[in-house]
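My questions all concern the structure below.
Just one protein chain is left out here, and the rest sit where they should.
And now, subunit A:
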Amino acid sequence: SHFHLDHCGALPYFSEMVGYDGPIYMTHPTKAICPILLEDYRKITVDKKGETNFFTSQMIKDCMKKVVAVHLHQTVQVDEELEIKAYYAGHVLGAAMFQIKVGCESVVYTGDYNMTPDRHLGAAWIDKCRPDLLISESTYATTIRDSKRCRERDFLKKVHETVERGGKVLIPVFALGRAQELCILLETFWERMNLKAPIYFSTGLTEKANHYYKLFITWTNQKIRKTFVQRNMFEFKHIKAFDRAFADNPGPMVVFATPGMLHAGQSLQIFRKWAGNEKNMVIMPGYCVQGTVGHKILSGQRKLEMEGRQILEVKMQVEYMSFSAHADAKGIMQLIRQAEPRNVLLVHGEAKKMEFLKQKIEQEFHVSCFMPANGETTTILTNPCIPVDISLGLLKRETAIGPLADAKKPKLMHGTLLMKDNSFRLVSPEQALKELGLAEHQLRFTCRVHIQDPRKEHETVLRVYNHLKGILKDYSVQHLPDGSITVESILIQATAHSEDQGTKVLLVSWTYQDEELGSYLTSLLKKGLPQSTP
């Protein structure tokens, strides 16, 4: 779904080492940026940590060769039945939500997404695709963030104040994603306020990735798309590459350093250098996992135990600002409202918080919501539609019956369902008989109705005839010469009762197809004839 390593980190392992040989789909920016990150990941794990049994550079290349790039809203037919479609997800450049569809059953997997636009990306968007299941991330299940502008203003103010009093600002970020947004934010601010303090970005993979940010303009937000002709916003004027030696330079500066949770690498090194001075500031723009230095200082710890039993006293200011590009609770609800799924499944979050959101969802949308633990299987009942072929003749004949045809409303039809060779067909009964080589059987109902009438048989018949004719004006009622009456195809005959001449027995006979009219007729006759003058 996007290039973050918690979403695609095991891809080469999966395809090259485990042996997955199916297709791999990605959006264009993801396909471009993903190998850079994977390579970096491999370098750190193999070269620095000395891990063996890890995928090689060649494997990354091979894996990437198998990737098929997809466009937004392009429906890709994976095989005869399975189709996928990508939707814009915000979050990072090229992030996508995927709709996976077989027949009329579908699942939407959101990956990570963001419902509030930021300085470089737009908001996630999905149409009313009404999937059977929406699998949504729920990182911020219990948070509803303040307006984005408040956050931006606070951030800029804090940075500005620190720089003005000569302090240094450390912003630990992950190389791609938030970093670019914050860069744009600071860059424009610097330009507008005409500030001179240097901004550094710890290099490495960033430069290569920035190149791609400049290229994939169509994936960015309205502002960047509209102004890139004059100037590409990703061509920074004030932001320069960082060198290790700069950290000891006197005077104010702002440094973006990786990684974002202060657990290792350059950001931790710089943090150790600057932590002792209360003029300095560290701004944590995102989430920190428990156990990392980031998490510790955010929880208010002022004395940190570093490796080698050193104690590091943190005097610098610590600020937290949620710039993380995940949807907040309101955003998740908004996406559910847009997509109108029949079931929701929450992943990518903390159980306690998810439980809370789950309740909210069930309460608000009245859909069932699931939150399986890792390894747990959830079974969801769906109501799949089964497509059936119908011959045009039958369709026309059946739709002509009854009120005005309303193409999009369900309609009842009569026919015979043939299930043969894994295919369903609706055919007329005659054809079904013919195809199956069966003889037609007729089902006839016969009913005797006793009527008290002293007159002669043919007179009774006449009376019945007149009576029916009077009531059933819309049907063809006929009096046949052999003394019987037909109403449509229903036959009525009258005979005198063998024992009681005063009682006439009316024999009513109808086929199965005329059941409705037949039973109506009998009930009519059972009420007796009107006491009219002969």
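Here is the rule we use: contacts are C-beta pairs under 8 Å (C-beta built on N, C-alpha and C of every residue); 3 or more make two chains touch, one makes a residue touch a chain; residues count from 1.
The rule is short, and it goes like this: contacts and distances are computed from a predicted model.
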Among "Ciliary neurotrophic factor receptor subunit alpha", "TBPL2 protein", "UDP-N-acetylglucosamine transferase subunit ALG14" or "Integrator complex subunit 4", the UniProt name of the subunit that does not appear here: "Integrator complex subunit 4"
Contact partner of the left-out chain, one of A:Ala329, A:Val508 or A:Leu529: A:Ala329
Contact partner of the left-out chain, one of A:Asn53, A:Ser147, A:Asn422 or A:Gln442: A:Ser147
Per the touch definition above, residue among A:Pro35, A:Gly122, A:Gly167 or A:Gly518 touching the missing chain: A:Gly122
Which residue of A:Val108, A:Leu186, A:Met281 or A:Leu298 touches the chain not shown here: A:Leu298
Missing-partner contacts on subunit A, residue numbers: 116-117, 119, 122-123, 125-128, 140, 142-154, 156, 188, 192-194, 221-223, 284, 298-299, 320-322, 328-330, 333-334, 337-338, 352-353, 355-356, 359-360, 363-364, 404-409
